[in-house]
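With one protein chain held back, the other chains of the complex are shown just where they sit.
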Amino acid sequence: MIQLEKVSKTYWMSKENAIHAVLETSLEIKKGEFLIITGRSGSGKTTLLNLIAGLTRPSSGRIFLDGQDLWSLTDLQQSLMRNRKIGFIFQFPSLLPSLTALENVVLPTIFNTDHAKGTGTPRAVELMETVGLKDKLNAYSRQLSAGQQQRVVVARALLNQPELLLADEPTSDLDEQTELEIMDMFQQIHRASGITIILVTHSTQLVRYGTMSIHMAGGVIEKTENHQPV
Amino acid sequence: MNLTRLALRNIAGSAFRSWVVAICAFLVAGFAIAILLILRGTENSLHLAIDRLGADIIVVPEGTATKVETALLMGNPTQVWMPRSNLEKVSAIQGVVAASPQLYLSTLNNASCCTVASMFLVAYDPETDFTIEPWLNRTIGRGLNLGEAVGGTHVFVPEGEQNIKIYGYFVTLKANIEPTGTGLDQSMFITFDTARDIARLSTKLAEKPLIIPENSISAVLVRLEPGADPMTVSADIIRQVPGVTPITSPNMFQAYRQQMNGLLASVLMVLGITLILSGLLIGLVFSMAANERRRELGVLRAMGATRNFVLRSLLLEASLLALEGGLAGISFAVLVIFLFRDLIMRSFGFPFLLPNPGLLLVEILVGLALALASVIIAAMVPAYRISHLEPALAMRE
Partner (left out) sequence: MKIIGAVLIVLSLVVAIVPMFTDCQSQGRAIVLENGKTIPMKCHWSGVAELVVAIPLFVLGVMDIINRNLLVFRYLSILGIVLGIFIILIPTNLIGVCISPEMLCSSVMRPILILAGIFVVVANLAGVWISFKSQNKPV
């Protein structure tokens, strides 16, 4: 489903000083895979995720999503694709503070006119129930715990029934207990819908949740493993 | 949930930024419309006054042009005199088709009708007059009789009385002229006969007598032949009638016009500075805000918002704030000018009239458009920059 061909991302700090966040990396991810990417800070794992989502442009190489070259698309086409096919869970708190939890979940519907008015809301309520926050529909992000906020973000990511779920260190701000709860939730979602999940984490212990794992260092993939999830 | 609601929520969510932008819009719009109202209102007033005076040229004693114009514009009475013989001399000049004399008088300090302390009193000659009589014929069907008067819009009969007392003499108010916004609104018009009657009886009835010098008039109102050039006729008047100054209709109130232009220049400069400062402040505030919300906007992009959407969203917020602040500023400015019109006129020394509702609406829209434009232009640069940032970059710490 996803193919990276010799993808590099280089940041130029000055004329001579370049940082290779990702270096000549090739990768293939099949549909339905639950990929866990591990590595230390600065290993390039977040950059890799951003490249896959089209949130940053590669310095060289090509990226294919469902056979389509990501960077041959216009901004509008890319945005539509992101809206329909990709759900994103960020490392930082990403709820809009001026909206309630429900309004946050419904947000992806305003970016494309596929949805008839108001059809997003019932599904949003359903998703809030699925993540266990049925009673927090009208709460603002400041009224929710970090764990609850992440669950709302997951609900939002799933609103448009995406084919791909990208999670960038979704549990790094959480305590161990909550972390396990969130990871269990991901696993449940993976089993229930067969959605492709790519999850970035610095914790190698979480590798057991996935069907595939890669370890990154210095911008390249050091190790690739396939396994049965626990 | 749509673009507009999102914008509204964002505005509600950040009080400081919203207030700054709204206040800037308030100032720009309020200022703009205040200037528009006063300047256009003044022009309007002057035109109406000139129309009401109805003369192509007013001939006054040399050196009294400003005094007379002030009397007509602001209602401050003045007494100027020149020989009656000037009337014949002026009438004889080529191009003059009608000439009518007027006497400029004033009432005493405590005129009982309570309108103004000393009221400007204009006496005209019904035989030769071509401005007031025609209007009277249209309005009340005849001219003024002895003891009758026509008043400007602010002249009235005191409660409980039938007549206005001037110099101990009772005058009947027959009609009121429509408002001009000038001193004519506080002036009273009587015939020569009534004026002389008042003068005669004032020695007995009033504290101070009304004195009309023998064989003297204050001004001659001139109507020209169609096609005659006012400047040429004025030149002739200066040459052939010594000791007078002709004031031509287009040049009437020239002193005021110049004063206005001077005021206009400085006021426009202040508006210009306000616009620039506003623009900079808004640009700064929006820059700060856009930076603060960098991550949030990056998240929106990740969810499928196009660059265009983000730009539109930011500009919509700015526009809504501009409209809100602009409307408030305009309402406040219009209210203040409307309520304090008399005070403003007296403080600055020039008249102005408020426009009719239709014109007022147009001027309001102009003020609003200015506020909107200035805010959007100011917000455009930071908004564009942020919306075109790579999402991953936007979301970096």
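Chains here go by letter, A and B, matching the order in which they are written, and residues are numbered from 1 within each.
The definition used in the following text is that a contact is a pair of C-beta atoms (placed from the backbone, for glycine too) under 8 Å apart; a residue touches a chain by one contact, two chains touch by 3 or more.
As the structure is a prediction and not an experimental result, all values here were calculated from the model.
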Tell me which residue among B:I238, B:V336 or B:M380 touches the hidden chain in the full complex.
-> B:V336
Where chain B meets the chain that is not shown, the residues are 114-117, 154, 156, 186, 335-336, 339-340, 342-343, 346
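As a working rule, only the chains that are shown with their structure count from here on.
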Using the average of all C-alpha atoms in each chain as its centre, how far is it in Å between chain A and chain B?
-> 65
Interface with chain A, chain B side, in the complex: residues 1-3, 6, 9-10, 12-14, 295-296, 298-309, 390-393, 395, 397
Residue ranges of chain A in contact with chain B within the complex | 47, 50, 53, 55-57, 75-76, 79-80, 82-84, 86, 88, 90, 92, 94, 96-99, 103, 106-112, 120, 156
